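A protein chain is absent from this complex, but the other protein chains hold their places.
Note that the chains take the letters A, B and C in the order they are written out, and that residue 1 is the start of every chain.
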Amino acid sequence: MIQAGIIGASGYTGGELIRLLSLHPYVQLETITSRSLAGTAAPEVYGSLRGVCDLEFTSSSVRETAAACDVIFLALPHGVASREITESVLQDTVVIDLGADFRLHDPEIYQQWYRTDHGSPHLLPQAVYGLPELHRAQIASAQLIANPGCYTTASILSLAPLFSRKLIHPASVIIDAKSGVSGAGRTAKTGLMFCECDENFKAYGVASHRHTPEIEQELSLAYGESVQLTFTPHLVPMNRGILTTSYAKPTGGASMEEVRSWYEEFYRDAPFVRILPEGVFPETRWVKGSNYCDIGIAQDSRTRRLIVVAAIDNLVKGASGQAVENMNIRFGLEETVGLTQGTVFPA
Amino acid sequence: MIQAGIIGASGYTGGELIRLLSLHPYVQLETITSRSLAGTAAPEVYGSLRGVCDLEFTSSSVRETAAACDVIFLALPHGVASREITESVLQDTVVIDLGADFRLHDPEIYQQWYRTDHGSPHLLPQAVYGLPELHRAQIASAQLIANPGCYTTASILSLAPLFSRKLIHPASVIIDAKSGVSGAGRTAKTGLMFCECDENFKAYGVASHRHTPEIEQELSLAYGESVQLTFTPHLVPMNRGILTTSYAKPTGGASMEEVRSWYEEFYRDAPFVRILPEGVFPETRWVKGSNYCDIGIAQDSRTRRLIVVAAIDNLVKGASGQAVENMNIRFGLEETVGLTQGTVFPA
Amino acid sequence: MIQAGIIGASGYTGGELIRLLSLHPYVQLETITSRSLAGTAAPEVYGSLRGVCDLEFTSSSVRETAAACDVIFLALPHGVASREITESVLQDTVVIDLGADFRLHDPEIYQQWYRTDHGSPHLLPQAVYGLPELHRAQIASAQLIANPGCYTTASILSLAPLFSRKLIHPASVIIDAKSGVSGAGRTAKTGLMFCECDENFKAYGVASHRHTPEIEQELSLAYGESVQLTFTPHLVPMNRGILTTSYAKPTGGASMEEVRSWYEEFYRDAPFVRILPEGVFPETRWVKGSNYCDIGIAQDSRTRRLIVVAAIDNLVKGASGQAVENMNIRFGLEETVGLTQGTVFPA
Partner (left out) sequence: MIQAGIIGASGYTGGELIRLLSLHPYVQLETITSRSLAGTAAPEVYGSLRGVCDLEFTSSSVRETAAACDVIFLALPHGVASREITESVLQDTVVIDLGADFRLHDPEIYQQWYRTDHGSPHLLPQAVYGLPELHRAQIASAQLIANPGCYTTASILSLAPLFSRKLIHPASVIIDAKSGVSGAGRTAKTGLMFCECDENFKAYGVASHRHTPEIEQELSLAYGESVQLTFTPHLVPMNRGILTTSYAKPTGGASMEEVRSWYEEFYRDAPFVRILPEGVFPETRWVKGSNYCDIGIAQDSRTRRLIVVAAIDNLVKGASGQAVENMNIRFGLEETVGLTQGTVFPA
């Protein structure tokens, strides 16, 4: 059994980790920490856990939890993890960080988008970007895994095949992304109240969202040179789910059959990517609660533009599920173990 | 492995059965039938099943399916099952009927509430009412199990302990029930459209809902004499979940501690009933997607009235999950097998 | 033109007052105050007001606003209004208080339910309970109008005819009430976040909600002696609307035709009460955004229990619309002026 701890388990990704790790056949969840909830039993916060996980939240430090666990998951605000993680912590345990601190290779880009200095730039070279579909081999031996952002996961999985074969013009790429409200976290803010989100749809972070450099980093790697694109997030009045609609101008005359085949080949070994049949497009409900990323591909026959639609559950494949997937890979388990429960429909 | 078939798998309870049986470790789902969807693969209807269950819907008859399976689940409109199920079918297979046809022991009461003659009154004596908390022993050897209705499950579990010890006046009992929209099924009707249900709350079937006689039958059995009560259902703009708020006038001076203890004792062997701590009341989100029934109990100190609040997922404990629970009991499996996946939160 | 001011205009009832008073043909909205928003223009907070009301929030005191206005509306937390309103303020202006401070005639009952001393018990005798259907005449000459609570309005309007003629046993009365989330106000709290309310239904304040004594006060007046009842509120995942389902045991043999006729007579002069035809029950969508209270009546033929269902918009008839109605009555306008805009459907 893998001994696991969750640092900062009071939010939605933390709660989702408790659920997934409690049900995981090879994991013993040892510690769940939360400064604000210390002393409270998990079911008092998440009624669904009554009889499933009766652990109490503690105020254990990262260092203490690391010493007691084989793996720790960090669900902390940006800027905190990079101050808490040290060489010594990494000697004790595998760290899977669900925050942003170790995702960007370049600390200056981090500083530019997050408006704070990076707390441990010397650790960045050993951090592995935890998107299994692109970096499975490195994840398998990483001690510090930077779990991707939610928008990022859907965006990169949508476009990596096109960038990797230079099938599109990078400068033409637009990602129009839509997310359920849980993507914004569990901190009480007026803008996240029921009456402010229900029956409303809006764009936010227009041309300025922090997931942009993360998407560009990974697609630049896939492309072989630095790329820039436009990314616009929107807020959908639903709990969970991200849908991205990506647009790109093709470079050559690859047919849709060739494009589709290439996607299937690209994701041949990826158990959680489902390339949908022609004419079928993803819907967030079909992946809700699951670790799948569904991808549909079309071409606008009039403008020749490629359109790629992808859907994930932002808290599963976009956060906690992918973290467990990374843990599975790192500990030599089958990638899908503990992640096969079906989507509930209607959601 | 138990060979299983689902008759009428195109609706919400059918879809939920596909999900639960596909993931059940001791079940081989052999057949899913639907006249309207025959020839279609399950993932074309439920995108979530892609890679999980790729069976095609067939138009196999009840008789054919019964011959090929150890157990068949019926998800049919009322009036159909009682015409399809025969002695010969029951010799071939165990039948778990999710419809109303075999729930009421008295065919006249059936006729009165469903406005149609019962198709096979001679089979009623062998039908067992499939509420494990009350009839576990009989279910274990039943060939024909009548799975309870959704409102019914929450209502009976809320009140059976009070009736069984005559702690309340039966004539004082009111059940004010609220259900998510999936309880109304998947047949397209104007009143079930998104724009007709969203941002709306209403009562319906006031003093005339068909689950009333079913609740009364079981509570009369618990009480030892015939009882009548008032039951009012309401429609909540959410996909899943039932919450019942039940009111009753206590007969004697039992303290709340005694009442609570009695509930805990009554449900001691029921793995899916959770009696909540004092001052905590059920919320549908905490049971969504799970087979739990959460129950909270209070007393209005000013009027002395007892108030019992219960929550279930109408498609799981209120339908398909309970059907699987019944199958587990009938086939000698642990009652909870295949039913332990946690609730997703936020739902 | 009536010069009007709103004290504490940052919440949902305050916003609704801005909307209604901006569109009112005989009102000049002079001042909107909010300590937290002072200096901000209304459209920056409520984008819908751009071009409709471009006033800035100020930090004017009650005293200053009273001196400049013919009427002031208070949308303040309980305990504040009773400290701000003085004889001198009431000499300057008509006060319509949307909070709880002046609703209960007995300051001890106030103290018991609100856990704070009343700030100005000497003013209570002149406060008029602002439910036009019951107190129209006194409202017409009141200087201090206590606007009823939202649950209270629906509950009292549902039951006053039955109590006034002693058609039911008071001790048998149960009000099972359901509200949209805006009833809980606009202060950011975890429990009011989108992801905590969406796809959820729950009871709260079981046998302990503060609207109980207010309902009892008015129904006791209607009945002629002191009554106690059971009141249970629930939270519905929608923005607006209250639906109450009330149960009562009839005293005598009044037929449903007689009961219905009595309701129609009782509300003959009430332009905002609609008694629905037999077999038709209220739905919150039909009153959303309007000042109507819809009432449907039925009898459970099996248990003889009377069931009264009522629906209002909690922010209109349950708060700001009723406040404008009270203003209309107090200033000698037609009761409906400024309140006739139709409900938008789908809502």
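Note that in this section a contact is a pair of C-beta atoms (placed from the backbone, for glycine too) under 8 Å apart; a residue touches a chain by one contact, two chains touch by 3 or more.
Model, not experiment: these values are computed from the prediction.
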One chain is left out of this view; which of A:61, A:126, A:187 or A:200 touches it in the full complex?
A:200
Just to verify: which one of B:91, B:141 or B:190 makes contact with the chain not shown?
B:190
List the chain A residues touching the unshown chain?
171, 174, 176, 178, 180, 195-196, 198-204, 206-207, 228-230, 232, 234, 236-241, 243, 245, 247, 281-285, 288, 296, 298-303, 305, 307, 309, 311, 346-347
So that we can see where the missing chain sits, which residues of chain C does it touch?
12, 15-16, 19, 22-23, 46-52, 182, 198-199, 239-240, 274, 276, 280, 282-283, 285-290, 292, 294, 340-347
Pick out the residues on chain B that sit against the missing chain.
12, 181-182, 186, 188-190, 192-199, 237-239
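Here is the rule we use: only the chains that are shown with their structure count from here on.
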With chain centres defined as C-alpha means, what is the inter-centre distance between chain B and chain C in Å?
39
Just the number, please: Cα centre separation of chain A and chain B in whole Å.
37
Can you pull out the residues of chain C that are in contact with at least two other chains?
195-196, 198-199, 237-239
